[in-house]
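First the structure, in the form of structure tokens, and then the observations on it.
A single protein chain has been omitted from the complex, and every remaining protein chain is retained in its original position.
Letters are used for the chains, namely A, B and C, taken in the order the chains are written, and counting of residues starts over at 1 for each.
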Amino acid sequence: MIRVQREDFDPGAELAALTEGDHGVGGACVFVGLVRDLAGEGRIAAMTLEHYPGMTEKELARIDAEAQERWPLRSTLIIHRYGRLEPGERIVFVGTTSAHRQAAFDACQFLIDWLKTKAPFWKLEETAEGEHWVEAKDSDDAAADRWQGQGGG
Amino acid sequence: MIRVQREDFDPGAELAALTEGDHGVGGACVFVGLVRDLAGEGRIAAMTLEHYPGMTEKELARIDAEAQERWPLRSTLIIHRYGRLEPGERIVFVGTTSAHRQAAFDACQFLIDWLKTKAPFWKLEETAEGEHWVEAKDSDDAAADRWQGQGGG
Amino acid sequence: MKVLYFAWLREKIGTAEEDLPLPPGVTDVQGLLDWLRARGGGHAEALADPNLVRVAVNQTYVGADHPLGDGDEVALFPPVTGG
Partner (left out) sequence: MKVLYFAWLREKIGTAEEDLPLPPGVTDVQGLLDWLRARGGGHAEALADPNLVRVAVNQTYVGADHPLGDGDEVALFPPVTGG
């Protein structure tokens, strides 16, 4: 399942919903990404996440479907926020459940890696020196690339 | 931090506490292990987790310290329950936070892999056919072995 | 055809969206990028480095040889930085 929203989310409630009533779940893996107040040199006052409404939902759904195809998952949830966020605020939630822990872990990591390189979001950081667009990182491309041609378990 | 307890825990509250007030956290990774009602052939009515009080705390603290040494973590929490648990109940919580997502993911996976092969817990399953002790899995040894000699990032 | 711009491409070009007829002679994404660059100004500046331009047609990533039709929604944007 995917959700794109301006509002905050409750990771505990989302995690509980992922496992609720499903006794076939042996492991749940959750990743939550937050706004850090330090990124390299300047102090970050806030960031604004721009996105491409319509394509965002499409890409997240495609990535979600890909994970479900690669691993035997019981449930998945991706939540991604947009708009202005301050340090400490939650940006993204990725949750996966499976009978076995390795599938939950791998799928969760796959989802966040792909999301970072495919989902149409752009971060504008506000620092003491002014605003600037965050540059894409080669390390994110490398993280996503390792899933190419690699099957699930 | 580590906790060994009979009582249940609240994953959402624990996750919130791991990131609370620390704006240096960029990512939090949480794994929750639950009692499945199916394990191979028989239906599981419940399981009882026996442990070695004293050594359990010592081993978990050692594993926790090892993770903190290998990865640049902001906070960690391991909770492991003991006693009788029914399907759907939570067994274990592993939470890690870091400035960067990869460190949080790797450390979380390392902790659960090591915990599975080092922490002195034993599962007694109750099925329709009677009670039996769960056998250790080679796949768990293999999962733990991959961290040998492998540093953090 | 609708052309959308995001993030710093949007800022350099100075608009989030343009409605254009399919320019004469343009049959694919590469043709459109060349045509937009040839308009000069913000368009030329924003699209100067092809390595920094991603393209989606009808909300799906495509390559430079993807064909274009008059009813398409084309989006141009820098490498994504969400998550």
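Note that in this section contacts are C-beta pairs under 8 Å (C-beta built on N, C-alpha and C of every residue); 3 or more make two chains touch, one makes a residue touch a chain.
If you're wondering where the values come from, they're calculated on a predicted model, not measured in any experiment.
Q: Considering the entire complex, write down the shown chains that touch the omitted one.
A: B
Q: Looking at the whole complex, which of B:R6, B:K58 or B:R84 touches the chain that is not displayed?
A: B:K58
Q: Which one, B:I2, B:L77 or B:V92, makes contact with the chain that was left out?
A: Hidden-chain contact among the options goes to B:V92.
Q: Based on the whole complex, identify which of B:R3, B:H23, B:R70 or B:K118 touches the chain you can't see.
A: Considering the complete complex, B:K118 is the one touching the chain left out.
Q: Considering the entire assembly, which residues of chain B contact the chain that has been omitted?
A: 33, 49-52, 54-55, 58, 80, 91-92, 112, 115-124, 133-136, 140
Definition applied: only the chains that are shown with their structure count from here on.
Q: Distance-wise, how many Å sit between the C-alpha centres of chain B and chain C, to the nearest whole number?
A: 48
Q: What's the distance between the Cα centroids of chain A and chain B, rounded to whole Å?
A: 22
Q: Give the residues of chain C touching no fewer than two other chains, as numbers and ranges.
A: 83, in rising order.
Q: Two-or-more-chain contact residues of chain B, please, as numbers and ranges.
A: Those would be 101.
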